[in-house]
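What you see is the complex with one protein chain gone and the rest in place.
Presenting chain A:
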């Protein structure tokens, strides 16, 4: 049995100074960004009902922590992070529930719904769906939101280098899959 002692590597930062609540600011954000965030969650999850729930929870989280958010101009990246995290939670829960009761959610890119998208786009979604979770997220943030690597890294909670390599691997994997599907 090996044994080693390590020291702390990460200590929590001090809390930001309190700011006055600004509910009107949140309402403005909600009206301006709700649709975009629901679309982001929709692309990650595949069904609109759950996507709307995730986004609603993200706004609720921001509302609760409004006083503690140091930079209110940076709320949108924070909201995106909340949405991506919420989608991860849903995926994990679905994975567990799916083993027990089967996946009852039919995603918008399913064969039944292909008429809405066309077969070519459906192929792309099916290939994206088969990628690991982190690669899927990186692709959606990069090619749907057109975020730069720095912002993708912030939303996903990884380094810029990781984003770069993740997107690169995902594209290579997609290219192989789509080529094989032809």
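We adopt the following convention: a contact is a pair of C-beta atoms (placed from the backbone, for glycine too) under 8 Å apart; a residue touches a chain by one contact, two chains touch by 3 or more; residues count from 1.
Operating definition for what follows: contacts and distances are computed from a predicted model.
**Student:** Could you check which of "Rhamnose transport system substrate-binding protein", "phosphoenolpyruvate--glycerone phosphotransferase", "ABC transporter permease" or "WD40 repeat domain-containing protein" matches the UniProt name for the chain that's left out?
**Tutor:** The UniProt record for the chain left out of view names it "WD40 repeat domain-containing protein".
**Student:** Looking at the full complex, which residue from A:54, A:147 or A:163 touches the chain that isn't shown here?
**Tutor:** A:54
**Student:** Under the stated touch rule, tell me which residues of chain A contact the chain that is not displayed.
**Tutor:** Here the touching residues of chain A are 1-12, 23-24, 26-27, 30, 34-35, 38-40, 42-43, 48, 50-54, 56-57, 59-61, 63-65, 68, 77-78, 81-82, 85-86, 88-90, 92-93, 96-97, 99-100, 108-109, 116-118, 120-121, 124-125, 128, 132, 139-140, 143-144, 154-157, 171, 174-175, 178.
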